[in-house]
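Taking it in order: structure first as structure tokens, then the write-up.
A single protein chain has been removed from this complex, and every other one stays in its place.
We call the chains A and B, going by the order they appear; numbering starts again at 1 in every chain.
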Amino acid sequence: MAGADLPGKAGGEGGPGASRTAGAAANADGGGGGGDGAGRVATVEARGRVAPDGRSARRYAVRHVFARIGVYALAVVAALFCATPFLWSVITAFKLNRDLVDTENNPFVYNLPPTADHVLYLFTDTSFTRFVLNTLWVGALVVAITLALALPAAYSLARLDRPWAGWMGVTIFFVYLVPPSLLFLSLSRLVVELGLQDSTWSLVLVYPTITVPVSVWLLMGFLKAIPRDIEEQAMVDGYSRVGAFLRAVAPLAFPGIVAVVVFAFTLTASEFIYALAFVSPTAQKVISTGVPTELVRGDVFFWQSLQAATVIVAVPIAFVFNLFLDRFIAGFTMGAVKS
Amino acid sequence: MANPTGKAAAVEVRNLVKEYDGGRVRAVDGVSLRSEEGEYLVLLGPSGCGKTTLLRTIAGLEQPTGGEVLIGGNVVNGLPPRARKIAMVFQSYALYPHKTVEANIVFPLKAEGMKRARRAERARWAAELLGIGGLLDRKPRQLSGGERQRVALARALVRQPLVFLLDEPLSNLDAKLRATARDELKRFQQEVGTTTVYVTHDQTEAMGLGDRIAVLDKGRLRQVGRPMDVYDDPADTFVATFIGSPPMNLVPRDGRLVGFRPEHLLPAEVVPAADRVGVRLAVDRLEYLSGDRHVYGTASGIGEPTRVIARLPATVLTPIEAGRTYGFAVRGEKLRFFDAASGERAEPERIESPS
């Protein structure tokens, strides 16, 4: 119909995924060099162009099985490559000290009964909950500021057809590349001038420099994917440009907006340099600086609690991010497509 | 019910010019055109001829580079779309996918700040008029193509506009549905009596729907007239060949072009002798289409030998075979003459039959 499909669809998994399965498979079955010719036979047969005789059909079936095994093997290797440190963190978090600090003990199993003490310690004896709350608080405010700034800017660049929209969009994107390591010294001076040092407000003020540029870029992509007809229809239907934006465009861009919220929050939660440079009192710290400083006392590392904190923080963020991964990918691509 | 909205206004454009890219592209190049009140005016032309730009300029979605747009006798240049009292149906129908059919229909009324109860009443009225009263709770994606068109029309109707602007509303429908939808559109307009400007590249739609047709090419207006006039008396070779399927045959002769419609090129014996202009037709191919015979061949004797098409209705029984030459003829009064250089219509002349 109206081409009014939601933007999320573009990144759906159904599409190219299926057609690439066999590709990853050929990769896996190790026949690197010979992959070409044999692959051709298999492909043609699979498409039913050539009536397969029994022998080649059987060969194709075997090939197919190997291909599937290959895909799964690769997937498992990839997952292990990325997640092993976290799996090991989970094991470590429940270990007794005596179990942990014995070089002869197998580090991957419980040589002594597991204990939840160190995990509980995190909540009862440290400011971990405080850090989490600070992170959420800073994150929520930063996300709100980011949307308030980036959504109108993205609409302006994506839809209002100004001649300068192109290079302005690229310029804003480049700001994302100016790193905290270049700015933190002068920004910490600025924060001091404003009297915001040692307060979470300093982070609320500064973090949008990281989130706004990339959010503008992503939102431009989502907005471009919404058919122009829709807002023109709203304007013909009696709304002003602003009215059409608020009532017809913004609701349709909602999935994209959610993806941007998740992305901005992830960036905020991960930031380290500004948090380290601007805020020192424990009560004002966020997770990324609070956990390392609070649970490392000089040379004494509270290993189990540190590992527990890492996992507790990592899992929910990755979980939510994964929910929106397809939309995020779609937005990244669409931002690059000329309208 | 002649005109339930109670009003109809003429639409007029004067010397309208629309340029893009700082004047490098002229999408609309000095068009002046006026519709009567309550008229069904079709803008017809190939893609890129500027017809959609013209429509969007009338709607206020584009600002003209030069010239004026008038609705109901008032200049509306500079007014935003919402202030023009127009309704537009887009090619895609542009239904709001997140709203129900009812919410779609009342959306323009909300903009006017109409009370909720009154809105619902008007939405029901519009929905009943289009026979979609049972669909009000559906979402657009649950509707068929024809139903979507009706929802779009109901949404256009509900605010009782002075003018309907329709931008190729049938092009998203499959061929079967298109015929019925076209019929519905025509009946709908006759019922409500609102001035309608309809854009299409499909001459069948244009001929079937329009009270008058305005033919555009390269941003310029080529001809305006009733379907019959545009078909029978094309103003130039562009209109002659753009309208009609197969198009008008054009045969070069002494710096001019002699034009005649395929259905007027008939075996000599079925053309009245008094007004007969003979043509020798070397036939090389035949097609049978819906009972008609389309005869492809090279015509000589009326001008330079030229490839032409003859369309013989089922009532003409003369046996024709490929590879042979036959005596065909055209009635003299059906011949149209054009200047070969400019393509403009030229004075008729008398052509003596060679045999």
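Definition applied: contacts are C-beta pairs under 8 Å (C-beta built on N, C-alpha and C of every residue); 3 or more make two chains touch, one makes a residue touch a chain.
Here is the rule we go by: contacts and distances are computed from a predicted model.
**Q** Please identify the absent chain by the protein name in its UniProt record; candidates are "ATP synthase gamma chain", "histidine kinase", "Stage V sporulation protein AD" or "Sugar ABC transporter permease".
**A** Options "ATP synthase gamma chain", "histidine kinase", "Stage V sporulation protein AD" or "Sugar ABC transporter permease" narrow down to "Sugar ABC transporter permease" for the missing chain.
**Q** Using the definition of touch stated at the top, determine which of B:M88, B:A111 or B:V279 touches the missing chain.
**A** Candidates B:M88, B:A111 or B:V279; residue touching the omitted chain: B:A111.
**Q** For the chain left out of this view, which of B:V76, B:L130, B:V199 or B:A268 touches it?
**A** B:V76
**Q** Counting contacts across the full complex, list the positions on subunit A that touch the omitted chain.
**A** Interface with the chain not displayed, on the subunit A side: 10-11, 13, 15-27, 32, 35-40, 43-44, 47, 49, 68, 71-72, 74-76, 78-79, 81-83, 85-86, 88-89, 92, 100-101, 103, 106-108, 148-150, 152-153, 155-157, 160-162, 165, 168, 170, 172-175, 177-190, 205-206, 208-209, 212-213, 216, 238, 240-243, 266, 269-273, 276-277, 287-289, 291-292, 301, 303, 306-307, 309-310, 313-315, 317-319, 321-322, 325, 328-330, 332-333, 336-338.
As a convention for this text, only the chains that are shown with their structure count from here on.
**Q** Find the geometric centre of each of subunit A and subunit B from their Cα atoms only, then give the gap between the two centres in Å, rounded to an integer.
**A** Distance between chain centres, rounded to whole Å: 52 Å.
**Q** Which bits of subunit A are touching subunit B when the two form their complex?
**A** 1-6, 227, 229-230, 232-241, 243, 247-248, 251-252
**Q** Can you check the complex and tell me which residues of subunit B touch subunit A?
**A** Checking each residue of subunit B against subunit A gives 59-61, 80-82, 86-88, 90-98, 107-108, 111-112, 140-141, 143, 145, 148, 155, 159, 165, 172.
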